[in-house]
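This is the structure I want to talk about, given as structure tokens.
Of the protein chains in this complex, one is absent; all others appear in place.
So that you can tell them apart, the chains are marked A, B and C in the order they are listed, and the count of residues begins at 1 in each.
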Amino acid sequence: MLNVGVIGTGMIGQDHIRRMTQVLSGVKVVAVTDVNPALAAEVGARVGAAVLASGEDVIADPAVDAVVVCSWGPSHGQYVLASIAAGKPVFCEKPLATTQQDGLRIVEAEAAHGSRLVQVGFMRRYDAAYRALKAVADAGDIGTPLMMHCAHRNPIVPDDYSSQSAIVDTAVHEIDMVRWMFGQEITAARVLIPRKSRNGGDLQDPLLLLLETADGVLVDVEISVNIRYGYDIRGEIIGEDGTAALGELSPVSVRRLGQLSAPVPADWRERFILAYDVEVQEWIDSIADGGAPLGPSSWDGYAAAVVSDAGVEALRTGNRVQVALVEQPKLYRAVPVPS
Amino acid sequence: MLNVGVIGTGMIGQDHIRRMTQVLSGVKVVAVTDVNPALAAEVGARVGAAVLASGEDVIADPAVDAVVVCSWGPSHGQYVLASIAAGKPVFCEKPLATTQQDGLRIVEAEAAHGSRLVQVGFMRRYDAAYRALKAVADAGDIGTPLMMHCAHRNPIVPDDYSSQSAIVDTAVHEIDMVRWMFGQEITAARVLIPRKSRNGGDLQDPLLLLLETADGVLVDVEISVNIRYGYDIRGEIIGEDGTAALGELSPVSVRRLGQLSAPVPADWRERFILAYDVEVQEWIDSIADGGAPLGPSSWDGYAAAVVSDAGVEALRTGNRVQVALVEQPKLYRAVPVPS
Amino acid sequence: MLNVGVIGTGMIGQDHIRRMTQVLSGVKVVAVTDVNPALAAEVGARVGAAVLASGEDVIADPAVDAVVVCSWGPSHGQYVLASIAAGKPVFCEKPLATTQQDGLRIVEAEAAHGSRLVQVGFMRRYDAAYRALKAVADAGDIGTPLMMHCAHRNPIVPDDYSSQSAIVDTAVHEIDMVRWMFGQEITAARVLIPRKSRNGGDLQDPLLLLLETADGVLVDVEISVNIRYGYDIRGEIIGEDGTAALGELSPVSVRRLGQLSAPVPADWRERFILAYDVEVQEWIDSIADGGAPLGPSSWDGYAAAVVSDAGVEALRTGNRVQVALVEQPKLYRAVPVPS
Partner (left out) sequence: MLNVGVIGTGMIGQDHIRRMTQVLSGVKVVAVTDVNPALAAEVGARVGAAVLASGEDVIADPAVDAVVVCSWGPSHGQYVLASIAAGKPVFCEKPLATTQQDGLRIVEAEAAHGSRLVQVGFMRRYDAAYRALKAVADAGDIGTPLMMHCAHRNPIVPDDYSSQSAIVDTAVHEIDMVRWMFGQEITAARVLIPRKSRNGGDLQDPLLLLLETADGVLVDVEISVNIRYGYDIRGEIIGEDGTAALGELSPVSVRRLGQLSAPVPADWRERFILAYDVEVQEWIDSIADGGAPLGPSSWDGYAAAVVSDAGVEALRTGNRVQVALVEQPKLYRAVPVPS
């Protein structure tokens, strides 16, 4: 039984606590904390976990085997660094860091530690459809991949969402997915600007993000975040001899009123809830007996941050922006990208 | 934490033990037994459960809160009856009983006990696609249901599989599903005999089973058990104003060699693995704090056995055979069919 | 250029005249007639055809190379017989005859004539989807066919439509299609009665028609004629090793309001308009230079009538009714079923 301490008991923190308490196997939430002590107290009482004063207290608690970081984004880095310092495995919701400098600091700290402790919450790698897609691509059935078409569609976004968010918060999932799918770094980014939707008010929505990988795979990502009809994630890989795409996955098809129709997921929760379950269960299983995590690493978090920054600059300048990563520490080369 | 004892550590027993040990939440396997003591010892050791001499010992063990019966079919009845006698919740893999008389005995024993203890392993009720289908039907979107078309296809069956098995072991899943889907009893059965597949040797395969419900819904079930191409479960409800069908659920679609294609599941495990997980988790959650199970009841197991017997007679005689159930004890009327 | 005379200028007659005048190649409508002379005059004037007093006059007109019969059903037989007597090719809209006796009379007359003159308007044999389905079945890709599931759905039918119409006017298309698809006669029919739709008033709707072929292929046909949502024709052949079904054929798919949807045809015209064009063009091409028609024959029309009668009796009695055909004249054996 893995004893976990959770830093941050907001929406996503509560969801992970529910998951670890009511859904998954081999895990117990033993300590929680939040910047809002009353909220922490309420959530902790509900699951019988100790309520501690700070993230640092959670990390230091000898009852805590591993840490889950779900606090406000800008605070992620400090808790991950503290966990590394304490030698404890830490699962950090994305983003790993809000600047690439902070990301790099974590990479360096973990590399200095000498073994992996950090896993970043890029859950798409755990989605059954993406895994099936990667299996087809890896099997060579469609020849060498040359291009990929993606769409990331949200029905609506909050008022404080900016064009920058479209890259940093939304397309970051495609950025990580592409690196994982093709086992290559992204080397350049470009953003093209279509006609603006009335649904987004002043927001420039949609965008077309173009990514290039080290081997020249060209990826286009439609980012539409106010498209109303539903939450829709699509991807098609173009190989030399064929293509492979995410399937439709509709549980039911209905014929009525002149239409054959199938429901589209309403939001990311509906679309990816099973991926979250698999992600956290595999994390638990990998570290349960003192093992290292096998999922997205600090390096993946750092690289995603650098590509996101390049995307933001591309959006601002209209230019093709090259991605400059530091040399990859040996630690991350030793760990093959999990399939 | 619910402490469970498992009777029968064969294929399905081991799968449930794996599920309760590695996948689900709030459950611990504390005792096991099997007619093969060496097998029980091996499985028990693997998960740290006590290895007991008999099913009766498991049921009697004070450490055991609830019982899971995965033994040889003909022994199911005695362990369920013993669990009722002990006042312990019992999850019984299908069939609840191999004769309707045995099924009725369990119904009567549980009714005499006065509250539900028994749940039968009809996992389709927990499948996301069937649940979505039922939600559409229940919402009235397609009008009152009038017919249903089903297909139950297996790529291959073992040598000892008989035409009778096609009803009792295979179509029994559709029999329970239809009762649950429409909230009605099945009142008659008929079997028609198509041209025989060379793949089944002497076996009469396929069959067309026709079921009628109390309100006149006519259900046809194609049973093809040597169809080679995959494991395929299909269902479409015909309502007054439209139809609703199980979706295709393909995680990936591939374009190569002149075809757009999607994989079909290879076997029932691949198709229904998540349904099994949901089934057992919901059972655990329902009884964890002393509650009654909410899933398929003794009555459902009994009714399925009676309809199966009618189907077997229909196959033997070529006639339309009416289904005769005893009067339903109040206990089962009190428990609404879960949606 | 084939000169055609049309008997009957009602809805279907006008449609064939439009087709032969504005769509197809190598044909000219030179004479028309109708029981309503004013209508015939109007239609004839529109396309520059002679307006004659009777069907017999059309058949006798030396300017007429071939006859198209679109009059009231009960009059079909007399015009077909007169065309045979005149030695002129005749395309007869279904039904060829309203009784099997009348159908047989035509078969015998044509057989006595010694070569084919008659083609019956079963247009499904000319539909691209049915032809693709037959090509897959004939290629052996799914093994020997054992069963077929069909659905014939109409959104609405007129007030004078009876349960008998459901067999004789509606399912007759499936009856001919099955004979053509499998190259076998139908040997027995049965009708099962599901719960009745409120949409059909007093009409027993839907029905489940069950057909058996000479080789034991079992075909189930759902007939739903007031299902509101659209006109939907479905078919799936179950072979030993796989299945083949009519595709969906939607020209467009739309994502809006939470649904991925595609339009269903509104009526038979929309669904089969191209099949009608192909049917008549192939008929013209086959007889243009004095050749014999290659499409559905008198024998096909006669056999469809006998099977329809068996279906009507099955509906009336609830029994399985065997189909009794006369011995097939050599003429029809000599003409292979067109693929």
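Following the convention adopted for this analysis, a contact is a pair of C-beta atoms (placed from the backbone, for glycine too) under 8 Å apart; a residue touches a chain by one contact, two chains touch by 3 or more.
What you see is a predicted model; the values in this text were computed from it and never measured.
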Ask   = Quick one: which of A:G140, A:G216 or A:G291 touches the chain that's been left out?
value = A:G216
Ask   = Considering the whole complex, which of C:G103, C:G242 or C:G295 touches the chain not shown?
value = C:G242
Ask   = Quick one: which of A:V120, A:I227 or A:V252 touches the chain that's been left out?
value = A:I227
Query = Of A:I193, A:A266 or A:A324, which residue touches the hidden chain?
reply = A:I193
Task = Would you write out the residues of chain A that touch the absent chain, in ascending order?
result = 143-147, 149, 151, 192-199, 206, 208, 210, 215-218, 220, 222, 224, 226-229, 238, 240-243
Note = Touch rule applied to chain C and the missing chain gives residues 21-26, 128-129, 131-133, 135-136, 141-142, 241-257, 262-263, 274, 281, 285
Inquiry  = I need the residue numbers on chain B that touch the omitted chain, in ascending order.
reply    = 228-230, 232, 248, 250, 255-264, 266
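One rule holds for everything that comes next: only the chains that are shown with their structure count from here on.
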Task = Report back the single chain whose CA centre is most distant from the CA centre of chain A.
result = C
Inquiry  = So the centre of each chain is just the mean of its C-alpha atoms; given that, what is the distance between chain A and chain B in Å?
reply    = 37
Note = dist(centroid_CA(chain B), centroid_CA(chain C)) in Å evaluates to 44
Inquiry  = Please tell me the distance, in whole Å, between the geometric centres of chain A and chain C computed from their C-alpha atoms.
reply    = 58
Inquiry  = At least two partner chains per residue is the criterion; list those residues in chain B.
reply    = 241-243
